[in-house]
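Only a single protein chain was left out; the remaining protein chains are all shown in position.
As written, the chain order gives the labels A, B, C and D, with residue 1 at the start of each chain.
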Amino acid sequence: MLQGRWWSWGFRSTVMLYFIVLIIFPIIGIYGQSFSSGWAAFAENLTEPLAWKAVLLTVKLALIATVVNMLIGTMSAWVLIRYRFPGRRLLNSLVDLPFALPTAVAGLMILLLLGPRSAVGGLAEQLGFTILFHQPAIVIAMVFVTFPFVIRAVQPLLEEMDSSEEEAAYTLGATKAATFWKVILPNMLPGILSGAMLAFSRALAEFGAVVLVAGNIPGKTLIASVYIFGEIESDNTIGATAVSVLLLTFSFLILWTVNYVQMRRKGG
Amino acid sequence: MRRLWIGLTVAVFGVLLIIPVIRIAMGAFDESWGGFARGLARPETLHALYMTGLIVVVVTVVNTLFGVMLSLYLVRATWLGRRVKQLLNSIVDLPFAVSPVIGGLMIVLLLGPETALGALFNKAGIDIVYALPGMIIATLFVTFPLIVREVMPVLQEIGGAQEEAAATLGASAWTTFWRVTWPSIRWCVVYGVVLTVARAMGEFGAVLVVSGNILFKTQTATTLVYQDVENFNLTAANSIALVLAAGSVTLLLLMEWAKSRREVH
Amino acid sequence: EPGASDVPAEARDVTLVLGAYSVAKDALQEIIPAFNAYWKRETGQTVAFQESYEASGTQARSIIGGFDADVTLLALEGDVDKLVGAGLVSPEWNKDRTNGMITRSIVVLGTRAGNPLGIRDFEDLTKPGVKVLYPNPKTSGGAQWDINAIYGAGLKKAELANGTKDEAAAKQFLVDVHRNIESMDKSGRASMAAFEYGVGDVIVTYENELLARIAQGVEYDVVVPPSTILIENPVAVIDRNADRHGVRKAADAFVEFLYSDEAQRLFAKHGFRPVNEALAEEMADRYPQPPEMFTIDYLGGWDEVRNTLYAKRGIWYQVLAGQ
Amino acid sequence: MHIEVRGLNKKFGDFQAVTNVNFEIEKGQLIGLLGPSGGGKTSILRMLAGLETVDEGDIVFHGKRVNDLPPQERGIGFVFQNYALFKHMTVTDNIAFGLEVKKWSKQKIKERVAELVELTGLSGFEKRYPHQLSGGQRQRVAFARALAPEPQLLLLDEPFAAIDAKIRHELRSWLREMIDRLGITSIFVTHDQDEAIEVADQIMIINKGRLEQKGTPWEIYKNPESPFVASFIGESTIVEDVAALRGFGGPDDLSGAKALIRPEYVEIGKAADFELLSATETGRVRHVHFRGSEWLVEVEIGAAKLVTYRSLEKEILQPGDEVRVLIHRAYLFNDTDSWVVENKLKEDPMPVHI
Partner (left out) sequence: MHIEVRGLNKKFGDFQAVTNVNFEIEKGQLIGLLGPSGGGKTSILRMLAGLETVDEGDIVFHGKRVNDLPPQERGIGFVFQNYALFKHMTVTDNIAFGLEVKKWSKQKIKERVAELVELTGLSGFEKRYPHQLSGGQRQRVAFARALAPEPQLLLLDEPFAAIDAKIRHELRSWLREMIDRLGITSIFVTHDQDEAIEVADQIMIINKGRLEQKGTPWEIYKNPESPFVASFIGESTIVEDVAALRGFGGPDDLSGAKALIRPEYVEIGKAADFELLSATETGRVRHVHFRGSEWLVEVEIGAAKLVTYRSLEKEILQPGDEVRVLIHRAYLFNDTDSWVVENKLKEDPMPVHI
């Protein structure tokens, strides 16, 4: 009995220690670095127009990519769990592909498929806009690399869901659509949100795929992670970590708010 | 309606996943089978794949273990206050919000040979950065949220009633976990594992920074692919990418198969 | 290492760790076997190499961060200066016959086959509708050479027109070119790749990069602007690492070997210009000499360039920020 | 809503859950589905609601076959056995759901919800989520949610199982009243015979997937059509050897027949209490239990055990006391037939065949 206590105490401490050492330390490290030369240097690096323009652009594009992913991700998760059709298993197995592909390859793919020499790129060019090296390409790259998150977070929820809530809605006269919106969707919501959070964070920080397909022109197509990379390479660690800290804090606030709201709703 | 949704989904998959894979496959077999085989049979490819495999295995095992435990604590533990849980819950996702490049840089700055910790390890004859341990730590950091995020919502969804029942029947925490909790979360753990494997396989930025990309030492499949792309060796790059993609798809197909076998009781 | 003194140095096999900038990879991978054969012949010792190829800045940072390289080839003198600053390389490193430089090249313009837009000079890059590629000088050493070349060409133009090195005019020239930028990739190689996949009309890059691609059978036109910059890439032994690993001798020998005719010819095979005057003479017909070619000294040397062009609120920053 | 069900069958795998069920329900009636656990009550209800496909047979509402109509077009309300509340909605939102779907005005919804919250005794809990409620509170929410849109047909699966007597009474009478006022047809499942008898216009007894009998409580009590029904309704003890009981032996062929004797068929007391003393015999009290409003007394007559009730106002009996026992009546059955026999010494000895 006492032994059991020791075990559980040991487990708890190990897990917490791991969490602190692996996750919290480096994050504190980033904050520490960014303030290592004092507040003034930090502020100066952030008030730098190239920096905050890059951050704004990144946030904007990451938001768009997240919304796109919430839509197609929820739809795909739904279709893959609720409908039976030939090829379903194959599609389901393809979901995680964007993760398995080195991001450099993902970038290359987009380059080859949407570049000026490709059919799509050519068509877009004729319609008067360019995809590659402009904002659409960044969004596409972000959507691609974050594609699995929402799907994988929603699927288990749909599988675990108790069908009687749905039946109750039907007996109350709700159409399939109404049932979906009012009963099923709220049940999927934790998954959608947690998937979207991950997707958003990842999109904010994505580097490999984007760097290849974005023009990286400051103010126009330079996103934060590429800016950060530039600062690191030009030996401005403080500038790099300062922008990182900004994105991190922003992410953290969003995550915290979402968690807070969800916990509030559950009252527990 | 049903048709419409299926159609749309297939279209999304087609555009976003299938066409790119076909493009990769075509790229890999640009110079027919020979080019593909050459790209893979190079000693640096084999070594890089070996490194990637090693990292994937270690990272997946460690993160699965800790990820599942942390999710349990974050959902069920009473010894953690509500606020603490909320805070930890929000921190879990942060590694994703950290640009992998910065993540890698932090490891170099915290554990490099110049730092106190790094010097300590160095004395003991263990290199952390620009060596395997650093690469594993970087990948652990980057993939940490995946399993936690997969498991937590399901734990919340199934609720604690079954676990309480087991406890009243005298089952220890350990038994309760394996006999009652695990069967319910097993598939999302598997999903999380697959995501972790895939992400660990594909991680680039962080590994690049901590590995120094040394041929035959710390080069992984991904950094090799990147180098091949830069060196206009597209066939080799595509071949390796294809192998990685095939690896993850096979894993998932296996999982689907195992799952379908379990479904017919 | 324990027992190091018991065994004669020659008998022990050694490992040399080499950290080089990415563009040098193809050439080095031919030179290393040649060196191995040579060294075996000379001393009977086998040298195993551990190689890493990364963008010049990345490489320099890794080495400072603890990457155990014994010898490094970088794109810029400035990057070696960082190593000197970190106490890894002796400040005396460039006090040899070529000031520590091992290869040369020039900045040129690459166009699609047949030069459809009729590009002749940097001047033509300012024309509306011309899509220009060069990498990002923040991350790429190659890009700094490119920007230096454009800026220098602007200075030259002003100097020819009214006799003074008019910085304002040169800056304006840079602004005009930059207006047509399509993409600033993270490295010279990435920029080249984008060009190869169909992006842009003109790429500003190393001459050797283009020559190497052309040697591979890709069709580009190389346009040598009348006034452009001479690129020089340094090599250095990382003294601290080499001493610690006890491979000083092999490292010095390897660097020495790079200056040899044999190595220089291999470099030339991959499009570099030799630093060896005799060889340069011999290959003069392969490498056109731009009439108004200038060196980094024309811009005042690397220190000056760092302080004016790439300084925190410097000229390049103003170009980017549109000030 | 007038309902007709013809030849209903349902299998789960190869387990026959419902077998050839036929019935008809008039508009506005309140029907109790009564039967042992696992009998098929929930399955029948779910098929009526359209939540389970029908394997064979027709379900006809208002003369229209609805087998293929989805649940939301059947105009029903359903109270689930496990409540099936919307986890992510408060009590108010749960109850309002059906009304919002029907696009009632905000004001009307508010009033209706307030009325139902009041009725189900949930005042003060409007803002709670289901996991913050007790079992009975959840059941009441489920009840209110189903009633809110005033459906044409109300299907209730054990709606009172977790509710205490007091609220149950109120809900029942409110239900009764609403049914009468709006002409709603209702079917409710219960495992509790008292409840079925008390509330329902008609009772259907379901056992092993079959409809054993349908009729008013009084009919079913008086004329059970099978031994199962007889033993399921009311309390009773079974006596193997009927002939040994005073007043039931004699010329009739009772071979192979057993007797089912209900407490209310049995009267006990002192010799002075009976007019026809010759019809009584001597028994011995075995146990006396308090039963809330009366005593339950177990008496033994030879090998036969009988139970009967005794008013609290009467003298208290003790185990071991000797008493006179009068058996008014017995329900006899054998493998093929069943019939009621009156005590021959008490009245006319003609058996009443059913």
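Criterion: a residue touches a chain if its C-beta (ideal position, glycine included) is under 8 Å from a C-beta of that chain, and two chains touch if they have at least 3 such contacts.
Remember, it's a predicted structure, so these values are computed and weren't measured experimentally.
Of the listed residues D:E150, D:E198 or D:E225, the one in contact with the hidden chain in the full complex is D:E198. Residue B:S184 is the one among B:T115, B:S184 or B:N233 that touches the chain missing from this view.
Seen across the whole complex, the unshown chain contacts chain B at 78, 161-162, 164-173, 175, 179-180, 183-184, 265.
Listed for chain D, the residues touching the missing chain in the whole complex are 12, 35-39, 41-43, 81-82, 121, 125, 132-137, 139-140, 157-158, 161-167, 191-194, 197-198, 217-218, 221, 231-235, 262-264, 267, 289-294, 309, 311-313, 328.
Keep in mind that, in the parts below, only the chains that are shown with their structure count from here on.
Annotation for chain A: without this chain, the others separate into B, C | D by the touch definition.
Centre-to-centre separation between chain A and chain B, using Cα means, comes to 15 Å. Here the CA centre of chain B is 37 Å from the CA centre of chain C.
Among the residues of chain C, those in touch with two or more other chains are 190. For chain A, residues touching at least two other chains, in rising order: 112, 176, 187, 229, 232, 266, 268.
Pairwise chain contacts present here: A-B, A-C, A-D, B-C [touch as defined].
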